[in-house]
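In this view, the complex is presented without one of its protein chains, the others remaining in place.
The block that comes next holds chain A.
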Amino acid sequence: MSGLLYLAWRHARAHGARTALLILCIALALWVPLTAGVLARRYNTDLRARANSTPLLIGAPGNRYDLTLAALYFRPSERIETISYRALDELQAENRATCIPLHQRFTARGFPVVATSIEYAEFRDLRLAEGSDPLRIGACTLGATVAEDLGLKSGDFLYSDPTELYDIARPPALKMRISGVYAKTGGPDDGAVFCDVRTAWVLEGIAHGHVEAEEIDEALVLSRTDDSVSVSGALIEYAEVTEANEASFHYHGDTSLLPLTAVLAVPRSTKDATLLKSGVNARMPLQAVTPSAVIDDLLGVVFRVKAFFDLVGLFLVVTTAALVGLVFLLSSRLRTAEMRTLDRIGAPRSAARTLIALEVVGTLVVAACLSVSATALTLRFLPDLVASF
C-alpha cells in the first residue's frame, strides 16, 4: 500500500494544476453548504437562547418582530414607536413582574446605546470585568466587544453619535464617562453601550443641564443683558455630565411621559406571565409579546428559505461529484498503459483500482480539510450575524 500511496502522491504532484483545481472545486462545493449549515445552526441556537431567556416584552403596538429584535438583539429600527415611562409605572403597579425599562434609539461610535436600569445587568447576569455599573447620569458601561474594538477602559470617555449633523437645534452629542466594562458573554450584550435611562433622555434632548452664566467664555458671548446672556452656537459642541453640573440636569414637562422603547418583564410565575400578557394586550394601548414565540415564527420563515438553499447546496455537491468522477474516469482511461505496466511488473491485482482510489480519497480528504478550515475561518471572521440581524 505504501508503494501505491507513493505513486498516487507523485502522480498528483506531477499533475499539480489539475489536482489543485479539483481540490479547489470540491472544497468550494463543500464549503458553501457546510458554512451555511453551521451558520444556520449557530444562528438558530443563539437566537433561540436569547429569546428563551427573555420571558415577556412589552412595547408600543406595531410590528412585533421589530419590537423583539430591537429589545433582544439591539437591532436599530427607525420604525419602533416609544411608550411612556408611565406605562412602566403601571406595569410595576400590577406587581406581577420585575419590569426593566429599555430605551434604544442612539448609538455611540456605531454601537447601540442601551439605556436601562441596574436590574438589566442582574437579569442578563452581566458581570463587571472592571469598574462599576452605569449608575450616574452621563455614565456608561461598555460591552466587552465595544471596549475591545474601541480600545476603551474605565475612566475613558465615549461620545454619542450625533443624530442630525446639520440640524443646529439637534440635541448635542453627549460625552459619556465610562464607568466600567462588562465581561464577555458571547451574546448581543457584548456589542452594546449601557447607560441609565436618564442618560438616554439627555441624548433625546429632553433632559439637559445649564452652564452658569459666569462660567461662559466671553469670546462666545454674543450679547449680555441684566437678565439674559446670548451665546454662540459653538458653545454647546457636546454635553457632559460632571459632578459639578449633574445637579443642574432636569426635565421639562411631565416626567411620566418620558419615552421608553420597551419594557422587559420578568414575571414571578407562569400564571403572572399569562395574566400580565393578556391584561396588557386587552386593557392597555400596548402589546406584550413572548420573544420565543416571535423568534419561532421568524425562524420558521428563515428555515424555509434555508431548505431551498440546502437543496441548491446538495445540487452543487452532486454536480461537482459527477464532474470529479468524470475527471477521474477519463484520467484512469488515459492511464491504461501505466496500469498494464504495473500489472506486468507484478503489482497486486487491485493496484490500478487502489491507485485511482487513493488519489480520489487523497483529493477528497485535502479538499474536506480545506473546506473545514475555510469554514472555521469564515466563522471566525464573519461578523456576528445575530448581532447584525
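By definition in this document, a residue touches a chain if its C-beta (ideal position, glycine included) is under 8 Å from a C-beta of that chain, and two chains touch if they have at least 3 such contacts; residues count from 1.
Here is the rule we go by: contacts and distances are computed from a predicted model.
> Could you check which of "Oxidoreductase with iron-sulfur subunit protein", "Circadian clock protein KaiC", "ABC transporter ATP-binding protein YxdL" or "Autoinducer 2 import system permease protein LsrD" matches the UniProt name for the chain that's left out?
In UniProt, the chain that is not shown appears as "ABC transporter ATP-binding protein YxdL".
> Looking at A:252, A:283, A:344 or A:380, which residue reaches the missing chain?
For the chain that is not drawn, the touching residue is A:344.
> Which of these touches the unseen chain: A:3, A:155 or A:325?
Result: among the candidates, A:3 touches the missing chain.
> Spell out, residue by residue, where the missing chain touches chain A.
Answer for chain A: residues 2-4, 6-7, 10-11, 14-15, 337-338, 340-349, 351 touch the chain left out.
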